[in-house]
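For this depiction, one protein chain was excluded, whereas all remaining protein chains were kept in their positions.
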Amino acid sequence: MRRLAIGGRIDRSQQIEFTFDGRAITGFRGDTLASALLANGVRLVGRSFKYHRPRGIYSAGPEEPNALVTLGTGGRREPNRAATTVELAEGLVAESQNRWPSLNFDAQGINGLFAPFLSAGFYYKTFMGPTRRAWMFYEHFIRKAAGLGRAGEEPDPDRYDVRHLFADVAVVGSGPAGLSAALAAGGAGARVVLIEQDFAPGGSLLSDPADAESVAWLSGMFARLAEMPNVSLMTRTTAFGAYDGNVLGLVERHGSGTADPKQGQARQTLLLLRAKSIVYASGALERPLTFANNDRPGIMLASAARVYLNRFAVLAGTRVVVATDNDSAYRAAFDLAAAGAEVTIADGRAEPIHELLEQARRRGIAVRTKSRIANALGSRSVRAVTLSEPGGPATVKCDLVAVSGGWSATVHLTSHLGVKPVYREDMRTFVPGKLGAGLFVAGAVTGGFTRGGSIEEGHRAGAEASAFCGIAKSVQQPVGLELTEIDAGSHDNSLSASLRSAPLPHFVRAHDGSHTVCPEHHRPDRSEERWFANRTRAGDEKGAKFAAGKAFADLQMDVTTQDIALAHREGYESVEHLKRYTTLGMGTDQGKTSNFHALSAMAGLRSMAVPEVGTTTFRPPYTPVAIGALAGRSIGHHYKPIRRTPMHDWHVANGAEMLEGGLWMRPWFYRASGRDVNEAYVAEMRLVREAAGLMDISTLGKIDVQGSDAAEFLDRVYVNAFAKLPVGRARYGIMLRDDGVVFDDGTTSRLGERHFFMTTSTAKAADVMSRLEFLLDTAWPDLRVSVTSVTDEWAAMSVAGPNSRDILAAAFPDLDISNEALPHMGLLEEKYRDRRLRIIRLSFSGEWAYEIYVGASLGTEVWCRLMEAGAPFGLKPYGVEALGTLRIEKGHVAGPEIDGRTTLDDLGLGRMVGKRSGYVGEVLGRRAAFSDPTRPRLVGLRGVEPGRQLHAGAILFRPGEPMQGHGLGRITSATYSPTLDVWVGLGLLARESAVEGAEIVAAYPITGQTVRARVVSPIFLDPKGERLHG
Amino acid sequence: MRGYSAFSILRNGLTGQRHWRRVWRAPDPKSAYDVVIVGGGGHGLATAFYLAENHGVRNVAVLEKGYIGGGNVGRNTTIVRSNYRLDGNTQFYEFSMKLWEGLSRSLNFNVMFSQRGFLLTANSPGEFDTFGYRANVMRLNGIDAELLDREEVRRMVPYLNFSEKALFPVHGAILQGRAGTARHDAVAWGYARAADAHGIDIIQGCEVTDFVRHGDRIVGVETTRGRIAAAKVGLAVAGHTSVLARKAGLELPIESHILQAFVTEPIKPLVHHVVAYGADHFYVSQSDKGGLVFGGGLDGYNSYAQRGNLGVVREVAEASIAMMPCISRLRILRHWGGVMDMTPDASPIICPTPVDGLYLNGGWCYGGFKATPASGWCFAHTLAKGEAHPLTAAYRLDRFRTGRTIDEAGAGPFAWLQ
Amino acid sequence: MLRIECPCCGPRDHDEFRYGGDASANRPAYDDPDFEAWYRYVFVRENPAGLHREYWQHVIGCRQWLVVERDTRSHAIASILFARETRA
């Protein structure tokens, strides 16, 4: 293995230092990690998943099954990256994985000795005893042995971004078909996004020798595309998934030349591309060959050997056996020979075409027909292969085996939306099925593997795609490759900024000027398939003695042909069972190189045709996607957008401990009130009961309801009547769901004959709003009602406590807030500094209280005005914890009681309905079970053991009853009542037991506590409401 | 059935795995059975097994239109727990848990039931209160449950987000130690093998296209492999319940919705429990192979497509990092969707139906996997005796009419919000 | 990602919308006391594998409730109307 002195698309002037397993290595700009390792003679790159066999570099792309490494350290540690897709960058730290203590000596290599017992699914058949929990014991060791790389436990320090993109035509893949499609669509005037996963565009053309005519063609295309401002080329961008609505999920990796992103730059960007039309020009992937020890380092795909040679100037071996069942590998053979390697071709076919044989002969390449590799020799590196030939076995020494088992069209994206691929017999590959409107395919993904054809198809698809978008200017088709003049000089100078974002390959003439008509048709025959099936069957019969070693169908998952045979023998013969039983195709490569052979093996075993066996479902992502990229910027404090009330900053500045609820930040308690929440809420309750407290209630949902039918509308959505509510008065109302269960509660005030102001709970505000709109749009469109959320419009605060009237009067001396002008449940609409001011006298705490609404921009001003005016009256702020406990004393239900299961009667609110009918939830609210005697009913619970705490979540039992099952109910809310100096709670208790005065036991088994309590009225405080009315 | 054991592994290892035989036969359907179970998923296969095992009913066929275990039993996040609070659910799921605990041994098939603990974080004081209620109910029903405070959670799962600035800080958690995961495919295969050993016919590639009636009674099914007569027909087809039931003239309160699941690349052990996020839709465990398996909420609209939308993928990714910041750099290998048969209260329906001869096992929502053993046990009872098993007495179809719904989430009759 | 073409705002990602379920179920008149009618409206679902009439509200947009016909197997959308346009 060596780097050639000239040639390739690397920039020898830019050296890049990196480390692999601590060893400092140098590569060049334009290298991948894999090419740089190969160039430096690193052949052993990792250990396999199950048997810990030595593994090298197998491919040159995202299909890589073997060369998985861990990149980075600390929070940047990233396991299982395919070295073939890692763009070499300065300071890159790579580490081999799944080995201990070292890559060269791996203790778990011993697993190979136990291989006879570690067949597919062996774990389903054992580890079941001696005890029921025995599995947990075995599992511990199995888990440690499994897994690939080790992940970091520190947070990821890097930034990810999300971008929303729109295009007329998206083109996936920048090979000959994709470039032609982009040119046709772009030329027609469509907005085109051309997507390339590699850091260099060009697709398969990048693997041609630098002096090939295709290189000139490529630079010609770049030049033409660069002149089109409506065409964007995105390199380093993987289309990982196709989703409904022609949405493509893309991940763009930002190459900054260094291993880690620069300050402020995103490491990756998730691009959500909404395209009117999509052209899939995603190409094809070469398939391996299956033979004993086909996993040895030094064995790689023929196309990969060619990529390393021509693109990266790395000659991966000097004595090469090219094994193939089709024509395409001859290209690799010819190029390797031209680079000076001694090449032998083992062609499994009986009669390759004469022209190929002739060309091989001219290059001094020995072609052996009807020749297949039976076994590879060597352990950490291949050193020879045994060929199975009609005349008997032959051994050929070699240091590189380049294999080609045909090509599989990259159909993944085309089948993400459930379109099953169909089998194309002549090319032995699955190709995309019938796609929906606006979706097109071109190039190798269609199973056609000629370049001329790809260019033509690409052009046609691009034109059709733009026509689909209603853009139909025709554009001249690019000339076919065969006709192109070579002009390797004119390439990158004319490229626009949009193309320049990709590092351009350096086109250098190769030392060997010769070029040839390369085989483009891969002309496969089925002999390989039949041969493989026969071998598998033979293996099935001979068992462990099969061949000379393991023949891997799935290199990454260590699934052998024997495993497939075993799955078949045991009846796991559907492709999905095969996959699930053997784990075939479940690796990070998603079986890109393994699936087809496994399918054809199973087809052979079942004596069925490949399409009858079918294929497994292709799932996104096409290649693994970092979770961080999917989350983008929605992490940390941007995880969710937070809502702040107009007085937020005041609360924070004045020592409030804030608590999130429904994305609102609300004062939980104020630190001035106590050291912790328990101390603080009691102090804040006392404050409200004894003086006055000020509470920010801006988070309540607020809905403006207007129109001549507004009263009628409210009569229907609330269980209680609003039509007769006088202007200037407020009323508490309850809404049900259609199934008769309580939905939400709140207060609605009448501002005018046709105008109401509704409040909802904080939690249900959005649901209530949407439901009201639903009823108006779908059920009662004849009602003249307009509903609009005004939650954000108003700052709202509640001043509550015996001193509240004095405080309000002091704050707004011009207002008449006498009992006559503003009675309980009365409303005043006034002006404050030319803005609307709304004061409603109502109480949640049970104290004399006012709710004050003012335009949000004046919220803090009015709040401060009240605080100032209230200071002499002892006014202090209180938080939601105190609010939630104050209302318990008063027996007001809230979230813990309105839990989506309780009815009006359950909550003791049935009387609100009276004799009304025609409200939402009425009919189903009369379902039989809603009057069961075991149905819960709201009760008050008063602790009878001094100092012993009642707990929300405690389960209620009759005294002496065994404490098991679900009890008679539970405590929903509980608090210490400073007013009564006992613990009190609200509970839901079976109606038959909800007898006031009865004693009940509240059990809290988690702490082992049981507390006795008495069933009382839920209204602990001021049952006659004297505090409210004065 | 040849027994599986360490010895059989050893013997086969030394003899080239030649002695293993088919795990279940591939019989042609007979013309008539005592019971035909439609649906070769976990529930259908478990039902078949318990019909033979508990009730001696062996003349049974399980008809599967594709391959067995191809539906939700093979595409879930493998979580097994019994941490329910409402009467009806609590006992049923705990019974299922007990069956899980002995399942590998009763089936002689290692379903890899791993009781590694299910930990659900509480991310607000209010949520912690409701966990107290749930934990108390569990204890009172003989189910293990613990409440952990913030520090106890930190000791167990130090990689969660314990930042003081976290938007949804960890207040504590509820832990069920006996909960865990099982190897989902193995459950289908294990039941299939055990049922097959009792002589039950498991027929794959056999789609039921219609029902055969005699008067008002269902007396068989039409299939792509011909007519099959049956004294009783049991439906266990999850997401496809509505479509088949309608062919039998049965209207149901069921909607089909997509729930997505995700798996990352395999890594060395990192997540040792099942961990779920109380503040949003996210739950994760690590498979024995090493991949993190996780899921989120429903996609939110009726669907029969076994794939999800990218919006939910993003939401799940966001929630995962909010709960577990170190997950950011891990990569998703695959994501897929299962079709959930959602009911208006998110609880299942197992009962005889108003259509004579037709029995229903469906409406499992997203909770079907953990219920598999108990569902099979109770549905077998229902089919054998013609009446509900006491443990599934509450899972009646008419509960929506009577109001005896079992709505753990309190989300109301909106299947997509459950 | 579904793309739903709001009749007045244009095509948007479905996460701008709030799902409202089956639009083929007939809501009884507000004062209709017929238990069976309400039971069927609230609970019984055809749940077709195929074309499904369903409500969506463009809640992060014009707030209009829409009736969308969508295939539940392919997610292809056949028609979209304002709910107010669909009343008889």
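Think of it as A, B and C in the order they're written, each chain with its own count starting at 1.
We adopt the following convention: a contact is a pair of C-beta atoms (placed from the backbone, for glycine too) under 8 Å apart; a residue touches a chain by one contact, two chains touch by 3 or more.
Convention: contacts and distances are computed from a predicted model.
Engineer: The hidden chain: which UniProt name fits, "NADH-quinone oxidoreductase subunit K", "ABC transporter ATP-binding protein", "ABC-type putative transport system permease component" or "Sarcosine oxidase subunit gamma"?
Structural biologist: "Sarcosine oxidase subunit gamma"
Engineer: Could you tell me which of the visible chains the hidden chain touches?
Structural biologist: Per the contact definition above, the missing chain touches A, C.
Engineer: Looking at A:Glu90, A:Asp161, A:Glu690 or A:Glu961, which makes contact with the chain not pictured?
Structural biologist: Residue touching the chain left out of view: A:Asp161.
Engineer: Which one touches the absent chain: A:Gly707, A:Gly874 or A:Gly918?
Structural biologist: A:Gly707
Engineer: Among A:Gln476, A:Ser786 or A:Ser917, choose the residue that contacts the chain missing from this document, as touch is defined above.
Structural biologist: A:Ser786
Engineer: Among A:Thr645, A:Thr778 or A:Thr885, single out the residue that touches the unshown chain.
Structural biologist: From the options A:Thr645, A:Thr778 or A:Thr885, the contact with the absent chain belongs to A:Thr645.
Engineer: Considering the entire assembly, which residues of chain A contact the chain that has been omitted?
Structural biologist: 159, 161-166, 191, 193, 232-234, 264-266, 272, 274, 497-498, 501, 633-634, 637-638, 641-646, 648-649, 664, 698, 704, 706-708, 754, 781, 784, 786, 788, 790-794, 834-836, 855-857
Engineer: List the chain C residues touching the unshown chain?
Structural biologist: 8-10, 12-13, 15-16, 59-64, 82, 84
Definition applied: only the chains that are shown with their structure count from here on.
Engineer: Could you list the positions in chain A whose residues touch two or more of the other chains?
Structural biologist: 243-244, 247, 272, 417-418, 738-739, 924
Engineer: Counting only residues that touch at least 2 other chains, which ones in chain B make the list?
Structural biologist: 305, 309-310, 344, 401, 413
Engineer: With touch defined as at the start, can you tell me which chain A residues reach chain B in the complex?
Structural biologist: It is residues 49, 75-80, 114, 116-117, 119, 122-129, 132-133, 135-136, 139, 142-144, 146-156, 158, 160, 162, 241, 243-244, 247, 249, 270, 272, 416-418, 541-546, 562, 566, 569-572, 574, 576-577, 580-581, 583, 586-588, 590, 617, 619-621, 624-628, 630-632, 634-637, 639-640, 642, 659-661, 677, 737-741, 743, 895-896, 899-901, 924, 927-930, 951-955, 963-967, 970, 1003-1006 of chain A that touch chain B.
Engineer: Touching residues of chain B toward chain A in the complex: what are they?
Structural biologist: Residues 4-6, 8-10, 12-18, 20-26, 66-67, 69-70, 74, 86-87, 90, 101-102, 104-105, 108-110, 112-116, 124-126, 129-137, 139-142, 145-147, 158-159, 165, 167-168, 183, 185-186, 189-190, 204, 264-270, 286, 288-290, 305-307, 309-310, 313-314, 317-318, 320-322, 325-336, 344, 399, 401-404, 407, 409-413.
Engineer: How about chain C: which of its residues touch chain B in the complex?
Structural biologist: Chain C reaches chain B through residues 1-2, 13-15, 19, 21-22, 39, 42-49, 52, 54, 70, 72-75.
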